[in-house]
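Only a single protein chain was left out; the remaining protein chains are all shown in position.
This part shows subunit A:
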Amino acid sequence: MHSTLVRVQNVFGFFTTVAFTVATVIALSTFIHPQNPSASVQLRNVQVQRGRPHYYSYKKEEYAHIKFDLDTDLSSLFNWNTKQVFLYLKAVYPSTKAGEPASEAIVWDAVLASAAQAWHTVHYVHPNPKKTKSSKSAKDKSKKTAESPYPRGEIHLKNQRPKYQITDVSGKLQNRTDVVLELGWNVQPWVGALVWTNKVDLGMWLGLKGGVSKPFDFPEIGKKSGDTQTEKGKEGHRLEVGGEHPVRRGSK
């Protein structure tokens, strides 16, 4: 500590130790913050369609379009060390070959930001069930910050359309059985480790209650169980049967 340079090095060296120690204590302090997440997932409608992965593809694959209801309360996942929660809903269906693990594909996801985080366009904005489409223009005018009608971490979706239409590595998806929808998340803290969905109780952290739908089957292509409101026209064409070449009506 005899000269300026040595004192700078000493102070900075001990500062790094203190910073790391405080970060560790902060990460550990989240364990005394109780968690009691709960969720209920229900299938609304499922439809399988044939389509192409991209416009110029010759390969055709089968895509499942899954609509669902989701009611979940994840507000207890938000503690002082939570930066954001990545929430996802995946379809899980057993493999065709025995002994192979089940396939999983994400149908819908959302980034739930904490209060401390600055606004970003990827953050999820909960749709407001009270507002109708006609009041959209009025909403846009008054919209400074996007607000959810529910408390942070609480989600109530009715007849939600999927974000992603899913397919299988084999390209075949119709008539597959025992499909379930399962909710999962990934808590991203400010400091500390990423925490994935916990199903078991860990001290004050209770495991997720519910969060898995009843088993259902992927129907045959073209069999509808209600209107999926899939967009027709523009890019929606690529999911139509026989839509790989534009066919003029009456040319056959």
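The criterion applied here is as follows: a contact is a pair of C-beta atoms (placed from the backbone, for glycine too) under 8 Å apart; a residue touches a chain by one contact, two chains touch by 3 or more; residues count from 1.
One rule holds in what follows: contacts and distances are computed from a predicted model.
Q: From the names "M-phase phosphoprotein 6", "tRNA pseudouridine(55) synthase", "Calcium and integrin-binding protein 1" or "Signal peptidase complex subunit 1", which one matches the UniProt record for the unseen chain?
A: Listed in its UniProt record, the absent chain's protein name reads "Signal peptidase complex subunit 1".
Q: Would you mind spotting which of A:Val25, A:Ala102, A:Val125 or A:Met204 touches the chain that isn't drawn?
A: Per the contact definition at the top, the residue touching the missing chain is A:Val25.
Q: Contact with the hidden chain only, please: which subunit A residues?
A: Against the left-out chain, subunit A lists 1-5, 7-8, 10-11, 14-15, 18-19, 21-22, 25-26, 29, 79-81, 116, 190-191.
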